[in-house]
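Structure below; questions to follow.
Every protein chain except one is present and positioned as in the full complex.
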Amino acid sequence: MTMIEKVYFDHNATTAIDKKVLGVMMPYLEMQQGNPTSQHSFGRYARTAIEEAREQVALAIHAHPTEVIFTSGGTEANNMIVHGAAIKNSQSTLVSSNIEHPCVSRPIEALAQQGWHQDLLKVNHDGVISKEAYKDINTNNIGLVSVMLANNETGVIQDMSLLHDFAKEKKALSHTDAVQAFGKIDVRFDELHIDAMTLSSHKIYGPQGVGALILNKRSDIEPLIYGGGQEKNLRSGTENIAAIVGFGKACELISESMKVTSIHTRELQKMLEISLMELGAVIFAGNISRLSNTTFFAFKDIEGSTLLTALDKKGFAIASGSACSSVNKEPSHVLLAMGIDEDLARGALRISFGNKNTIHEVKGFMETLKKELQNLKQLTAIAA
Amino acid sequence: MAYSEKVLDHYENPRNVGTLDKDDPHVGTGMVGAPACGDVMKLQIKVSDDGVIQDAKFKTYGCGSAIASSSLVTEWLKGKTLDQASEIKNSAIAEELSLPPVKIHCSVLAEDAIKSAIADLKSKQGK
Partner (left out) sequence: MTQDIARKPIYLDYSSTTPIDPRVAEKMIPFITEHFGNPASRSHSFGWTAEKGVEEAREEVAKLVNADPREIVWTSGATESNNLAIKGASHFYSTKGKHILTVATEHKCVIDSFRELEREGYTATYLEPEPNGLVDLEKFKKAIRPDTVLASVMFVNNEIGVIQDIEALGNICREQKVIFHVDAAQATGKVNIDLEKLPVDLMSFSAHKTYGPKGIGALYVRRKPRIRIEAQMHGGGHERGMRSGTLATHQIVGMGEAFRIARIEMQLENERIRKLRDKLLHGLQDMEEVYVNGDLKQRIEHNLNISFNYVEGESLIMAVKDIAVSSGSACTSASLEPSYVLRALGRSDELAHSSIRFSIGRFTTEADVDFTIQLLKEKIQKLRELSPLWDMFKDGIDISKVEWAAH
């Protein structure tokens, strides 16, 4: 096991922390640190570091530092906006798409059981939320409309101007989950004209356990976690300073490297997808505007989980659908929403590249994949 | 809380700390504030027969800004006539010490202490 050099193709699940990020975090892990709320010098030192990180995050997405609210991650930020907007308007309808991450859809479902209304924007066969989909929503009094910027499984990028226009017409609070898009495409909060946006650190080579809700200054929501009143009363709890500082640095680094990385992963993606199609793979949303690092595909009549395990043994880490739902064996809800056949969906595999992946690795992967596919086909032939 | 250098200087090296004999007919004593509010200022002035302040002393229970405000006014009071003294405004104190908005009340208290000390002197002298 240790003999094989491992290849990591699962960057949409999590990324390895950048060494420079770790470098700025180390002092906060190793030295005496204060509670940022304390008034003595240890506390003030911690407070300054947090405010610097807040500026770094704001700069990376073209927001104002006061619009950045640190959370324990993307899940919390998404729960916070859904819950926080809902509580403000108990009669309202909560609108999201049918391909959202569970941390948007589940809190809405939970609120739907407590008396809120729920409505879904439906994606078309390509995984895109079209203008027509928005027109299908007839309710008024909308408390929140949330549409993810880029999908974690297919990588499909949604048109945010449609979300903006819809929210404006309905006078609704708008939110986008930009966890997967941030760091892979240019994300500018000031130009999106969306009220709120979710970011996560560990998808951009920052540490796990920290994220942010970017909240337009005019928007008023209720907190999810009450207590000491940190983060302008919107998110209580002693700040996770090492992680926040790391997140700030990761934001700074990703802004510098994004363009180069996305050109690089685009090349890998092209190469991979040509080879996959030669082997007869179906590439989901293949011709649609997608993240340059994400390829979601399946082979007809090939059991996805068997292939996954075989590839892992050979040292290739890839995913089936999103990491969070890897726990269960249900076919991807994103593919089902796109109207993909259930059997094909069950075999879906996701490759997501990162800045350190190489052409060499992709070639190695394709060779291994070819062999494994042959093995599997032989096995099925024998079984038949 | 960030204090200005002047506040820190007065806090570290308060001027004119002490007590004058409050029964002396030339001494006026002002005591303002309340412990529950977090500040008590005692300001005393010693005035010559021609109405010029010759000495000023203070004691203050309070935050750094309160201590600095009272220390500063004792410096300002010396050599002034009672009329000039009663013209000292809290805004001048606040400006001199660069007090932040949450500490403006300390300068108000110092102004009150001056007025109170002068009033005490005048009532003593039957004027």
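For reference, chains read A and B in written order, and residue numbers begin at 1 within each chain.
Everything below uses one rule, namely that contacts are C-beta pairs under 8 Å (C-beta built on N, C-alpha and C of every residue); 3 or more make two chains touch, one makes a residue touch a chain.
As the structure is a computational prediction, the values presented were derived from the model and not from experiment.
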Partners of the unshown chain among those that are drawn: A, B
Sole contact to the chain not displayed, among A:S41, A:Q91 or A:N138: A:S41
Touching residue (missing chain; options A:K20, A:H62 or A:R106): A:R106
Touching residue (missing chain; options A:N98, A:S219, A:S236 or A:S257): A:S236
Sites on subunit A contacted by the missing partner chain, in the whole complex: 1, 6, 8, 10, 13-17, 19, 22, 25, 29-35, 37-43, 71-76, 78-79, 101-103, 106-107, 109-110, 200, 202, 207-210, 224-230, 236-243, 305, 308-309, 312, 316-320, 322-328
Touch list for subunit B against the chain that is not drawn: 1, 3, 11, 14, 17, 19, 31-42, 59-64, 66-67, 102, 108-109, 112
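Please note the rule applied: only the chains that are shown with their structure count from here on.
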Interchain centroid distance [CA atoms averaged], subunit A/subunit B, Å: 62
